[in-house]
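Structure in structure tokens, see below.
Yeah, one chain of the complex is gone here, protein chain that is, but the others are all in their spots.
So, chain A:
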Amino acid sequence: MGGKTVTRADLCEAVYQKVGLSRSESAELVESVLREIADCLVTGETVKLSSFGTFSVRSKTERIGRNPKTGEEVPILPRRVLVFKPSNVLKTEINGGDASSVQGDD
């Protein structure tokens, strides 16, 4: 099953086919959308895309990790991580279900 990798170029092509814009403008808009989402997340704000999922930023505190090879203890510094929570619609669709039957999804 699968094995292909979809890239920006494929997204640009899909936008080009669907919306009546030039190839270069389609590419620019795909870029703008990704940039806008990324910029928003960098400020720490959550991005909720209905029937797709939610991206949010979580802050992790410092903890002690271990180098699995040497057993040496190393501090893992506090950091921010991006988490993606797929919507129920997306989870259902990926399992071959009918997304329109999913209730209570934002």
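Here, a contact is a pair of C-beta atoms (placed from the backbone, for glycine too) under 8 Å apart; a residue touches a chain by one contact, two chains touch by 3 or more; residues count from 1.
Throughout what follows, contacts and distances are computed from a predicted model.
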Exercise. The chain that is not shown, which UniProt protein name from "Integration host factor subunit beta", "DNA polymerase III subunit delta", "Aspartyl/glutamyl-tRNA(Asn/Gln) amidotransferase subunit B" or "Gcp-like domain-containing protein" does it carry?
Worked result: "Integration host factor subunit beta"
For this session: Return the single residue from A:23, A:66 or A:79 that touches the missing chain.
Result: A:79
Problem set entry | Where the unshown chain meets chain A, residue by residue | 1-8, 10-11, 14-15, 18-19, 21, 26, 29-30, 32-34, 36-38, 40-42, 45-53, 55, 57, 77, 79-84, 86, 90-91, 93-96
